[in-house]
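To start, I am sharing the structure in question, which I have written as structure tokens.
As you look at this complex, bear in mind that one protein chain is not there, while each of the others sits in place.
Chain nomenclature is as follows: A, B and C, assigned in order of appearance, with residue numbering initiated at 1 for each chain independently.
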């Protein structure tokens, strides 16, 4: 199967092009944008970890190492498409246009963190693993039924492929010919469980065979490969050819979440080795240098820019009014049932008496 | 994928051998036994339908047309193996050694119908679709852990492949290298839903690719093919090589259950055409005639034998003492909780007062 | 202005079909999805004729995949459609439980109303029709304990159509439980046109001063028989059909119990953690001082719903209800 689903690469670990780039798709602007987005999300990720350490947000799921997968895929979307992320895909959602402040608010345990910016179809992160794959199949089908050519993308990890909802989502999508891309980030671990204990198969792409849909395995640290293949899958979806499964092979350098200690289950040296040889940001840098697209000043500029943007978002998040108790009660139903009304009334009275 | 998973056949529709038979595996005795078992279960099936019509048993799920698949697979088992059937697989369980009386008792809505004969590992029919596939994976793994070379087989239909438990069962089995055979009877329908609305894939065998386990597609109406491939899969399992997925392509002639009206959703002419050209019992008959194994007297003999056996089983079932109310209460836990004890006491007192 | 309102004499299951047809006609966004709902018209014929009238795009035969199609319906619901999902029997809802529990019922709350799931999950439920095992579960309490979904359970054709239309129009998810045993057990005049029965409101089916008898779904005819028989003995009951199990009609329950002081609740489901206990808690909260006797529950046992040879033992009977009525009276 590894022969049938070889890992597609455009840029090798030294930053060399191994295949002709599609110049129309991957313009210089696109490449600069890729780099900028990867730097932006990596900066955000590191900042978020430090916010968590300082107790300014709650448990946080970092994605460092997976930037090419997230940026490359999200940059391929149109603003009218749908994005169904997991807890680790805010690199993708912020690239798609999500608000940084909102993302931070999510990690601060507030419902405001689930509300996408006006006009953008971003679903709140799916915490129960793989459950959003059927949603993506359904939302995409709805677009088809409305006669648009919008598509949906569902993000999920290697571990997620073991859940029934992965299977049911792909099967239903394949039968409905939903315009959806199932974008898998195979980072080789589901918390502590390495992929060889997760599945017997050597690739995730081959799981497409069950549904007779295209399956693609890409080097998830090669953003050109991710972007190219994602664009192809999206084109197929827009053209009515149904779903695609993409496996982007990648790695998270850090912990599963800030509550996790990876040294319990793997040699962190491996992460360091991978960083040295396969880092997605460094790889694009190497390529850009070879291609004459590198400009130190520009790089310094974007680094400052994104740092500022992130600081501002943090400020905004921290300037939010305190969490409002009404949020618990007011959105369970469009109009509250008497049960909830009564519970709210009692509780608010209790709070007001100050005996809370 | 149809090329990758061609339909394996030994005997064609005219009863001609298309491949050399493994003489050691498929002895003349085995062939006679096959025929006898198929006649036996077909006779049972027809009788059960008429019992249902007469109100002597409840809703019944017939399997006529699927005899080669059920007999061929079940004959491949050893008495110490495990069998996990659905509601349609009592052709397999009776071939394996299940009691006819017990099977009828199951269709008469009684718990006694779930108890296998002493020493035989037959699970009660799984009604929630596909839920028993993980059980088979686990029971088989337990055999491996005990150091035996017993295996488990799980029976299931084409529709069952759409459930998450199909996927999770096969994945877990493949990871644990459980000695289990997943035996699919693809009869092209899940109640009224034809396979092309069930899945986008052209074969079920190809779903093995997801788990990197062998997948085999056999002509499920060719008992030699079923038996040969089932034996191979079982051998692999006994040898520690893990699970296999077998797709036996077949057809049910009749209704989904006696509560179903197939004319609502398909041309019954198609069933008649298939009976004329592909019937599993007729096909073996043709082959036996060519191979000089046919003996009218013997055939008449077995038909009488099985009819008698079935009549006896019906008598036994109908002679069972009436359903005992204690069965409701006495087996929920090994020792009843006070809740159940009290409910039982109250109810029995109520019955005894005759005001029930 | 005058309108002549026609009616049809329908069974409960026909009223359900009629409700769906009415809404499929009215709103392009309404979809019907599930196993065998298309050509076959459903294993109970509840969707009979709908695919022929509205096409394969609106009445969709899905794969055998409760989580998959319920999840897909959630995706359609957040994106403008109004799916009516059929779970073939309530006992097969469990594979979709995660989708309903963690998504359908929570998305509105999680997103502060940004997304919502205006979906109806229809499911025949209950014992008494000699169905094979697992086909007879009545597990409404698994959904009344699930914040964000309403639970509706009609007992009559008229209520079935009116409540189903109200459920389809409800902006939030509704579990719509259909008592199989009542599917064809009686007929009633049902308006041809569109009408709704309000979710959250019970209905008083008989009026009396002595005892409050509370039931829903398939237990309503059982309770009704008991109440009728008691009338012969000079005992008059308030008979309440709850119709909605979440939220309960607290006012109706309280009003009746404050009048009678004696309550019998008839529930098909297992005794422990059932909706009857919610009714008890409503009475505790609203009517403590009015109670003249302990509340009696006539329920299914804390055992799996038995195989059909035993199901008549499991199911509450008019006789068991009468025994309980007599008990609360003689207390």
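The rule we apply is simple: a contact is a pair of C-beta atoms (placed from the backbone, for glycine too) under 8 Å apart; a residue touches a chain by one contact, two chains touch by 3 or more.
Nothing here was measured: the structure is a model prediction, and the numbers come from that model.
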Shown chains touched by the chain that is not drawn here: A, B, C
Option from A:6, A:109, A:240 or A:301 whose C-beta touches the chain left out: A:109
Contact with the hidden chain (one of C:23, C:37, C:87 or C:109): C:109
Touch with the omitted chain, as defined above, among A:163, A:229, A:247 or A:285: A:163
Chain C residues that touch the omitted chain in the full complex: 67, 91, 94-95, 97-98, 101-102, 105-106, 109-110, 133-134, 139, 141-142, 144-145, 147-148, 246, 269-278, 280-281, 284-285, 288, 291, 293-295, 297, 301-304, 307
Interface residues of chain B (partner: the chain not displayed): 82, 111-112, 114-116, 121, 123-124, 127-128, 131-143, 145-146, 152, 164-165, 168-169, 171-173, 175-176, 327, 330-334, 337-339
Chain not shown, touching residues in chain A: 58-59, 87, 108-111, 113, 127-129, 159-160, 162-165, 190-193, 197-199, 259-260, 264-265, 323, 325, 327-329, 332, 337, 339-340, 343-344, 347, 350-351, 355-356
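In the analysis below, only the chains that are shown with their structure count from here on.
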Centroid comparison with chain A (C-alpha atoms), farthest chain: B
Rounded Å distance, chain A centre to chain B centre (Cα mean): 44
Between chain B and chain C, centroid-to-centroid distance (C-alpha), Å: 36
Whole-Å gap between the CA centroids of chain A and chain C: 40
Residue numbers of chain C (touch at least two other chains): 62-63, 65, 67-68, 95
Contacts with 2+ other chains: residues of chain B: 162-165, 197-199
